[in-house]
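I have a structure I would like to understand better, so I am pasting it below and will then ask my questions one at a time.
All protein chains but one are shown at their positions in the complex.
Moving on to subunit A:
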Amino acid sequence: MIHSLFIINEAGDAFMEKHWKTVVSKSICDYFYEAQKKCVNPEDIPPVIATPHHYLINIYRNNLYFVAVLTNEIAPLFVIEFLHRIMDLFENYFGECTEKSVKDNYVIVYELLDEILDSGLPLITETNILKELIKPPNLLRKVAHFVTGDSTNTTLPSKQLSNIPWRPFDVFYRNNEAFFDIIEEIDAIIDQNGTIVMSEIQGYIDCCIKLSGMPDLTLNFVNPRLLDDISFHPCVRLRKWESEHVLSFIPPDGNFRLISYHIATQNTICMPIYVKHHIQYREGSSGRFELTVGPKQTMGKSLENVIIECTMPKSVLNCILTPSQGKSTFDPIKKILIWNIGTIETKTQNSAHLPTIRGNIILVTGQPIPESNPILNISFQINQLAISGIRVQRVDMNGEIYKPYKGVKYITTVKKGRFQIRT
């Protein structure tokens, strides 16, 4: 199965390697570098690369490449999913997964890699069990080491593994809390006339559960039929959902993603934002650029962190723009224009106060006028609103006697580059 793993940084240095079977020489990475060289964008590297004797499967995330070496037929998604799971695990352990954090914690990294794969076959991948076996680094222990000068960790792993794989059996909190973040991402393409070409909603329920003991939670929606296609955390009882449309589960401890759902194109959603644009290139190395952004159907909530990003054609030399709100920058090398608008209040409905940016584009002299207008990428966030209208009705807890604090938060947002306006 997974034979070896190399962790490679952006500079192309394989700074960590782990072999579960016979050692594979680092030179295998050359095939990867070769593929990397062919691509301008790191995203374009094909995820599976075949070499004469091995197969390389790589993922790119957080500016790191994880390259797995295989020798046999195996479902590639199995490996990709697993590599991402390793990345998630590191993020969980170290707060972030970067070259620095991996290097700093190389002993833990190595122990983890040893525990999750047994000669290339997945062994334990549940974070909760792993945390019982291998303690994550924390400040307290570092301080203790510093004071006592003793760096050995004498605690034996507990004898008993929890029987619910995702939950340790001895959780205790003084304040019992359960938070549910309902996050929805809009995925949309809007054409130059403002009509919606496609729109989808991808939603998640991310939980932060800090409850003692073995709580059994039930989450009811006001309108569960809205959810089109769902994937569940393994803790959710599928049959309960199928029969009653409630989420019933014994939660893992801490942060996790309970479900993710998808609401597809059939029912078009109302866009909370609109952009009026006027971009024109004129003969003689100049052009006009004007954008107006306004809120639309936001249920009285304001748009926050509104950012418009726009990659200009190569022949644009510079943009001299003045925004009525926020800040704009233009990177003349990458040709990226970023307009950071900030918050747009819904009250400013009359168009005079809407955030506007206008100014001139300077083209490189002698170059032909660009044939097409650039695409605008918009990102924003709306708090206390789930754009699909999904609402949680109630959350009940069984199995424990205390009274927890329960809270639900709704956020509508946009994943980078998934909300595009063609101009």
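The working rule: a contact is a pair of C-beta atoms (placed from the backbone, for glycine too) under 8 Å apart; a residue touches a chain by one contact, two chains touch by 3 or more; residues count from 1.
Criterion: contacts and distances are computed from a predicted model.
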The chain not rendered here carries, per UniProt and among "AP-4 complex subunit epsilon", "Orc1-like AAA ATPase domain-containing protein", "AP-1 complex subunit gamma" or "AP-3 complex subunit beta", the name "AP-3 complex subunit beta"
One chain is left out of this view; which of A:G12, A:G95 or A:G399 touches it in the full complex?
A:G399
